[in-house]
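Omission of a single protein chain aside, the complex is shown with its protein chains in their original locations.
As written, the chains take the letters A and B, and residue 1 is the first residue of each chain.
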Amino acid sequence: MLGRSKLVLGDKSFKDITEDICAPLETLPGKPWLMMFGAAKTTLLFYFGVLFYIAYTGMGTMGVSHPIMWGTDIVTFVFWVGIGHAGTLISAILFLFRQKWRTGIARAAEAMTVFAVMTAGIFPLMHTGRPWLAFWLFPYPNQRGPLWVNFRSPLLWDVFAVSTYATVSIVFWYVGLIPDFATVRDRAKNTLRKNIYGALSMGWRGTNRNWRHYEMVYLLLAGLSTPLVLSVHTIVSFDFAVANLPGWHTTIFPPYFIAGAIFSGFAMVVTLMTLVRIGFPQIKDYITLDHLEVMNKIIMTTGMMVGYAYGSEFFIAWYSGVEFEKFAFVNRAFGPMGWSYWIMVSCNVISPQVFWFKKFRRSIPVMFVVSIIVNIGMWFERFVITMSLHRDFLPANWAVFHFKFADVGVLVGSFGMFFTLFLLFLRAFPMVSMSEVKPCLEVGRDGGGHHE
Amino acid sequence: MKDMQNNNEKKYWKSIDQLENEARFNEMAEAEFQTSPLKSEDGNDGLARRDFLKLMGASVAMSATACVRRPAQKIVPYAKRPEDLVVGKPNFYASVLADELSGAGLIVRTREGRPIKLEPNPANPASPKGISTRMQAHCISLYDPERLKQPKRWITEENFHDRKWNLLTWEKIDDEVIGLLEKENVTLITNNYSSPSRKALIDDFMAAFKGSKSFVWNPLVDSAESSAQERSYGKEVNVRPLFEKAKYIVSVGADFLGEDPRAHEYATAYAKTRNPDGEMSRLIAFEGMLSLTGMNADDRIRVKPSQFIDVLMGLAHEIVVAQGNGTVNSTTKAKLVEFADVAEKLHIDADLFSEIAKDLWKNRGQSLVLTGGTYAGVENAEDLYVAANFLNTVLGNDGKTIDYAKNNYTTINAKQSDLEAFLAELDAKKNKVLIVENLNLVYYGGETVKKAIRDFQDAGGTFIYMGFYQDETGDMADILLPIDHSLEAWGDAEFHKGVYGIQQPTIRPLHNSRSLEQSFLNWAYALQAGSKRLQGSETYYDYVRSYWKSDILKNSKNGQAFEDFWFELLQKGVYGELAENVNLPVRSFKQSALASISSGKAEGMELSLYTKAGIGDGKYANIAWLQEFPDPVSKVTWDNYATFSKATADKMGIKEGTIVTLDVEGQKVEVPAYIQVGQHDSVIGLALGYGRTKGGRVANGVGVDAYPLIKRVDGKPVFAGRKVVAAKTEKFSPLANTQGHNTMMGRQIIVEATLDSYKKDKSAGIHKHKFLESAWGKHEYKGYRWGMAVDLNSCFGCGSCVVACQAENNIPVVGKKYVLEGREMHWMRIDRYYSGDMNNPDSHVMPVMCQHCENAPCETVCPVLATVHDDEGTNSMVYNRCVGTRYCSNNCPYKVRRFNWFALTKGDRPEDTPREAYNPRVTVRSRGVMEKCTFCIQRIHDVKDTAKNENRTVRDGEIKVACEEGCPSGAITFGNMNDPESRVSKLFESQRTYKLLEEYLAVPSVRYQTKIRNAKRENTDHHGEGSH
Partner (left out) sequence: MPNKNLKVLVGVVALVLIAGLAVFMKPPIGYNQGYQPTQPIPYDHSLHAGKLEIPCQYCHSNASYARHSSVPALNICMNCHNQVKTQSEHIKKLADHYNEGKSIQWQKVHLLPDFVHFNHQRHVRRGVACQTCHGPIETMKEVFQYSDLSMGWCVNCHRKPENNAPVSCSTCHY
């Protein structure tokens, strides 16, 4: 059905496409971009400040305490890793399913993935008591016997999962960029520019063999990253699911986390795309309302999956007959920290319901607001889960989590990091894949059937 | 390698180590006196002795040579090493601690000449097992950086403002004082002491100066007891309750397990009667606040202090009149009839009340009626004692469960009336020299004392303060003299009549201090004044010896030569026995004593001033360990607070931390409120010992000073029963409470059963779970497998173990700010839960430390293998491998792991433990690592070493872990589970044994024995909907 409507609006020619997409790279940034970048960069510097403060003074500067030993760091880590998923899903899985509509948004989404994962990567490191020794989590030959790592620990699986994911998505993203870099190179006037993009495009000639290898590699990488979409968040969910804590020790976590990840990921894509469309009007023709509508549908669907998960958790808790399990969930909703639970539910389950209406699905302001609400909700989902710690087995230990300056600091700061990178990306890299959009130019033209 | 310098006086040094030979002892002695371990910079041969506490040498200097990749360090050996002192091996010395109103025998553990831990002396018949929290912590006060270090003289210039302290030498001080003593007489007031030698010395000294007066006073000394004895039996005596013989105990406001200075001693005796398989005693507590005794009582009845008298007389009425037991004259009968309707007047269940009376009579001769202490420190406290005496006489307990002659307490020298007498003496201004020793008079006595001293000074008197700190009192002194710590000086103590202990120094005075005794000797000698013994002794050590020779040994039967006796004494630390079974005639009670007793007039809210197990009278308020020690009842640290019953608090709209104004007959204090369930609705409690202004950097500004609220009626202090009006303010100050939630939520945590149901079913109350075969592979233990049994039935929750653990394992203090954030570091905590009716609940306590699980959840999740199982069943924590992911704690169902959120051992905060007090055998943890109970693995290693050297295996009970050692009631037992004969294995077989959170299948190596209450009602709050 999507096939019939146009993927690229405004009867573009190949040349137009190139012009449109290369424009941001070849023109000087305007005020809005500069202002946004300034803001983001300032936040980033602030972020570094906070991180240094924590590393220098100790973890006690954050809200985490006995018995709640994990807090904002882990929550935000899971949050960002989750964001990443949409990118890989769009670029890899939809590619394998030959979804042509992905071409418009794939590049930006992938970029988002890479940056999200980079942002996430900092948290597990910073949350340790002695970050300068965190390299001990990697199994490397050493003079301690040698002393290896504990391969039974989910945290270790995490290290592998996330680092693999980061590597593959970066490579995947980069390979996709090569032909476009070449285009930019060829258009470049001054030599410096020529050399930089020349180097980046790795001597791409656009020859027949180039393309043959390129397609092959791209397909392989897509195949490679597809399982990662599932594996990474599955393993992140194991951090909780493998522990024995009531509220953590749940078999539903892997699918539930992945659904949540895609949910939040798509929300983030929508947020970014709407912004991009405002910032670069010409892009409207490539990232069309159709794209956004499809994503909104996915958001709604995954939103309801997550909602289902919330419900089933309660059922299982009751059905298990374990008193601790039962209590954990009642407490989650009605205990002293119940507020966070209700924020989560209203943001994740209720707000996406507006997308039942086409009018809202296609309204930029609505989707922008909802997408942000959803991401707030998803942050709180991870918060709620982590906070299962606050009331576990022995009531004598019970306590409540209090946010401190550093908690807010790292959360806000991480956005600074993410947006700085993303804004730079918009200016330095082609934000839409020209080489992928061009083949889809004919799709839906003259209402005719499309290729394949 | 004999040391050149010979010091005859030192040749009596003995360690309890029997193996040592005479020569070695002398060496040891020299070691003790050669240098101070703290003088590491002064280049004496003691150089850097302290530094051996790390793996030798620690003067860190980055090396220049390229090949060194670690900071280069120095090794500084002794110039003359005392041969017995083996670097890295502790030496033990027997001593005593008789610092407050009670005493205990000690074994002092020293390392490289540094006392690092105080342990109970098993040879002491009265308190062989545990010592109190304050005694445990007493050790680090030795190293308190804020101790008074130098004699000082207060110089006053014309202009008031440039008064200043001059540091002086002892010679100068002596000159001045001697000059004074030539002309003037002395008024002396000291804190309570139980040392016979000291008493003799002071008497000698006073005798030397006619007209001199000496007083002994302590703010908490309970003089009502002895005066009541006088009133009831015609003879003043401090009796000794024999709990081990009591089958039925009724305590009316007496907190003998908590605030009583001898609680550690009583707990040991009381625990003996709590064996459910034997003849289990029954404890009834009448009290206004919730005390440890009330928490452990089988039945607890809420009564406000002013009505304690009614309870006692009411019981007397029930027994004598209503039930017609015992014989009394008509007037007494008439008096008792006045108390006929006590039960309904106090809203006590009448049946229970008369039942108590019946049981008391049934157990006559084996029952015990107690009162006293601050909780019962009402205006007519003496009447309470008289009534109690009357009951004990009627019941024939006198002489049976109450020892008034054999080993009663003879040496409580302090008298409440001494304060008034002292002030009068001061006012008379006859004596121009005032000496206050080791008694913070101004803090305890408040404005009146302050003024008296000022007047005295203005009238040209000289005020000499011999103290440990420059505290509230010291600040007023003209001459300020530092005194020795009890670990630095010779001395002795008489625990009970006929039971003595010897206090031998374990380290040379760290500062330029001198004990009162030594000063007196020097001054008397210089003035050629006083008895022969006074003149004859050069040092106080000589004096003690001669006193023992002439007075104590004289009384002893054995015709042993004094030297041998002394030799033995120094090894054993204690001399004298407790009478086997006391069976004295019942003294005849003067029934006229009852005449003046009248029913308590109770209107409105009543104040109840009490002392906490940690801080006591406030003397040790500068010891951070005690400030951070969670109160056994409230679990609050770093504060005192006004306690309200739940009902009252709700009525007044008070929450925990709301600041309230207490108005006690005009005196107002503002203090945060604490809601204490189980407290009487018209009682407000407030702890003494806080609100120090010159107590030191730790003590100052913690809590509010409640001493001004003590009313003194003709010399008797009134702690309880004063009318108080509480008003809520809008201000709020959070209390650093270490426990989040106070009920068990129907989970099987502390299992409790009544005696009856236990008699029917030994495993009563334990909810058994059915398990499938565990999927885990079992660990194999070829040699030892360490386990610990905690008998909840003999754990009274005093918390002595908590401090013992802190002392042994270098556990840092975090301070109020961080306790509020839940960052306290205690490896061992005592969980306290309430159940049943929240107006008068059952209280349950449970020590929780790392359970050393067989299937330890923490081990599987640590990514870097920093916490692993070792081959003897303990779960070891490798600090240096830990990167601090804190996953282990998340996965620990008991949440016994503690994380170093900050660097707390740098010694840059007042709360930090002095470096010298660290135990060299335990790694000091850095910031960012996890820590937890290790089963005192360093002790395990040491004992195993000894065993291996002797080619044998470790004997059962040979390893004593710190908490076990600190526990007065012997609730904790540590041993080898693989040995079927060991005490733990035996205990684990008992049907009372259960595992905490058994259904979790972690299979802890720490197992608990159910608490048995000798009560009628069945406890309902257990394991509501059980999981199977």
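Operating definition for what follows: a residue touches a chain if its C-beta (ideal position, glycine included) is under 8 Å from a C-beta of that chain, and two chains touch if they have at least 3 such contacts.
All of these numbers come straight from a predicted model, not from anything done at the bench.
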Quick one: say which of B:872, B:911, B:964 or B:999 touches the chain that got left out.
B:872
Looking at A:56, A:97 or A:140, which makes contact with the chain not pictured?
A:140
In the whole complex, of B:881, B:909 or B:960, the residue touching the missing chain would be B:881
Even though one chain is not shown, subunit B touches it at residues 1, 43-45, 47-48, 52, 54-57, 59, 63, 65, 67-70, 72-81, 86-89, 865, 868, 870-872, 874, 876-881, 921-924, 934, 937-938, 941, 945, 948-949
Where the unshown chain meets subunit A, residue by residue:
140-147
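The definition used in the following text is that only the chains that are shown with their structure count from here on.
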What part of subunit A is in contact with subunit B in the complex they form?
57-60, 64-67, 69-70, 127-130, 133-134, 136-137, 147-150, 152-156, 159, 239, 242-245, 321-324, 327, 389, 391-400, 402
Contact footprint of subunit A on subunit B as seen in their complex
739-747, 749, 818, 821-824, 829, 831-833, 848, 857, 860-865, 881-887, 889-891, 893-895, 898-903, 927-930, 997, 1000, 1024-1028
